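Note that one protein chain of the assembly has been removed; the remaining protein chains are unaltered in position.
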Amino acid sequence: MCGLVSPDTTLPTISLDGVSVQVDGRPVLSDVSVDLSARHIAVIGANGSGKSTFARLLNGLVRPAAGSVVVHGLDSTTDRAELRRRVGFVFTNPDAQILMPTPAEDLALSVRGKDRVEIERLVERTLERFELAGHADVPASSLSGGQKQLLALASVLITRPQLIVADEPTTLLDLRNARRIGDLLLSQSAQLVLVTHDLRLAERCDTVLLFEDGRLIDVGEPCEIVDSYRRACG
Amino acid sequence: MCGLVSPDTTLPTISLDGVSVQVDGRPVLSDVSVDLSARHIAVIGANGSGKSTFARLLNGLVRPAAGSVVVHGLDSTTDRAELRRRVGFVFTNPDAQILMPTPAEDLALSVRGKDRVEIERLVERTLERFELAGHADVPASSLSGGQKQLLALASVLITRPQLIVADEPTTLLDLRNARRIGDLLLSQSAQLVLVTHDLRLAERCDTVLLFEDGRLIDVGEPCEIVDSYRRACG
Amino acid sequence: MILLYRPGSSILHRLGAGPKLVALSVVAVVLSIYPHDGWSIGLTLAGIAVLYLVAAMPVAVLWREIWRLRWLVVVLGAGLAVFVSPLLAVVSTGRVVALLLLAALLTLTTRMADILAVLHRLLRPLRRRGVDVDAVAMAISLTIAMTPVVASFADRLREAQRARGVRLGVRAVVPLLVLALRHADEVGDALAARGLT
Partner (left out) sequence: MTEKDTGRDLARIAIFAALIVVLGMVTIPVPGGVPITAQTLGVMLAGAVLGPRRAPLAVLIVLVLAAVGLPILAGGRGGLGVFFGPSAGYLLGWVAGAVVIGLIVRGGRITWWRMALGATIGGILTVYLFGIPVQALVLGLDLMPAAISSLIFLPGDLLKAGIATMLTLALRRAYPPAFGVHVRPRVA
């Protein structure tokens, strides 16, 4: 199951060069340099090691204090607007990501600007694809945890992003829902950066990044890295 | 590692008899009957299957629509106040459980009513035991995820409960922190009811309850039940 | 407490949100300035009950809306009856109840999304004055999405207090504010991530 897929070099590249990030003057990410062109990239590491910070660099939610972040040819500081159009971001907590009162409206928000008929068609199709068609107009707050995460994912995928960044999207879910979201993420044609504590899921990716104390301490074959992390945790 | 410990019959018992729970007229738990006297009891099942509802029955946070819940000899409807003194409840999200601005104040809240010197001594000792001594007076919101969960746990254990009910206390944590909280919970002398999606952790308990669609569908040996759940999830 | 919409296909459901809002405001003004007597108020209330029937609302729904206003009726009515006159009590209370029942009927028969669309249209002229109308519209719908979330935070904190056997009273507003602000900041990030700001 592990490490059989070689990096697909036709995919566009994510390049970090000497990146540091500070919060309130405290360093939370130090001197990260890496070039990534694998299709599915997992990010693992302890709480507070800098995984989320790394993920948020990739669409400009966090700005580097030093160094540069270039994603698919776009610089994360100068081309932020364009970058955000191309990068879809899935958060851990779907409650914070569902911005509209109902699922249909939330999806429509993602594709606002298109013409009405087109929007309705897209929303309807997407709701069906994610098995939410029966819940189009109910309050989003009444959905189950799994359904909320599906909706959050749908509102990102409906824009057809070139890169999906997902920050622990399965932590709140049960085995079946977690697998379902994991499968959905891995089956997209987009490149994927997946922050996760679920090491099995990490092993299904092509490359794994291991963070510790704000530093990127290892990059490579899923099996190796995951094993070394497991060992480090005792 | 699995299923070697036989139920310790000297422990007091948790008895549910024909318990049903309704929310807004919809049944969320139907006809649950079970007698539990194992030391460590795990509760597993899909999202929305009723695990949290079951956990919350045990200290009267949820009231049965039918049937009776008797915990260590106390009826959950008639002896609620006394029950809550004896049962400690740990929630998934420590943010919602930490009620005071700083760790020291939050711990003091749990033991209010004792005399001042006694409270200070208890708080100090507990902070040390949970390696939070250096953070006694910082904003609790600035603690790391792991530290917050430790604080939440500390604020429960400081009252020396006879039964600890923990609802997915490790979901937001990394491997090391999850193991640490898991170890802490399992090393207490109190009886433990542990709701979890972490099947390894469930296997470390003495008995496992499996919920599905609001029904208790299986009780027994950890290995068996966990395996059958894994299989059911495909 | 928000999102009371009850799907249906009555003429009131199909009528546009804009016309309904206009009608509601006209009625509000007329009801407020018309010199009512007991009869006209009675007629008005009867008319509103008929509108509920036209909207195919179960009687239970109408009753729930009336029940919701019980304290208002008792206090306002009793106050005016004792201090001014029984007739004025009937007229004034009836007027207020009529207005509130009509407003409730509007929310019961109109999708939130349609109301928001009308709001958006109403706000549009402000754009020329340099108001960022899209941001305002976004803040309004966010409020609607966040209200049940804040209410659920309050529930969770109530449970946490019960579970720990403590009662914080108003002090519980502090953790509520912490949860709410943290949630808002997360939502702000989600807005940015979806390219909405």
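Read from first to last, the chains carry the letters A, B and C; within each, the first residue is number 1.
Here is the rule we go by: a contact is a pair of C-beta atoms (placed from the backbone, for glycine too) under 8 Å apart; a residue touches a chain by one contact, two chains touch by 3 or more.
Fair warning: this is a prediction, and the values are worked out from it, not measured in the lab.
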Listed residues C:11, C:43, C:59 or C:139, member touching the removed chain: C:139
Residue, one of C:12, C:41 or C:80, that touches the chain absent here: C:80
Absent chain, residues of subunit B that touch it: 100-102, 139-142, 144-145, 172
Residues of subunit C (touch criterion as defined above) contacting the omitted chain: 1-2, 4, 21, 24-25, 28-29, 31-32, 68-69, 71-72, 74-76, 78-80, 83, 92, 96, 99-100, 102-104, 106-107, 115, 118-119, 135, 138-140, 142-144, 146-147, 149-151, 154, 170-171, 173-178, 180-192, 196-197
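In the analysis below, only the chains that are shown with their structure count from here on.
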Gap in Å, rounded to a whole number, between the CA centres of subunit B and subunit A: 31
Per-residue multi-chain contacts in subunit B, two or more chains: none
Sequence positions of subunit C contacting 2 or more other chains: none
Subunit A-facing residues of subunit C, complex: 2-3, 5, 7, 111-113, 138, 141-142, 144-145, 148-149, 152, 183, 186-187, 189-196
Residue ranges of subunit A touching subunit C (in the complex, touch as defined): 56, 59, 61, 81, 84-85, 87, 89, 91, 93, 95-102, 104-105, 109-110, 137, 139-141, 155-156
Contact footprint of subunit A on subunit B as seen in their complex: 45-49, 144-146, 171-179, 197, 199, 229-230, 233-234
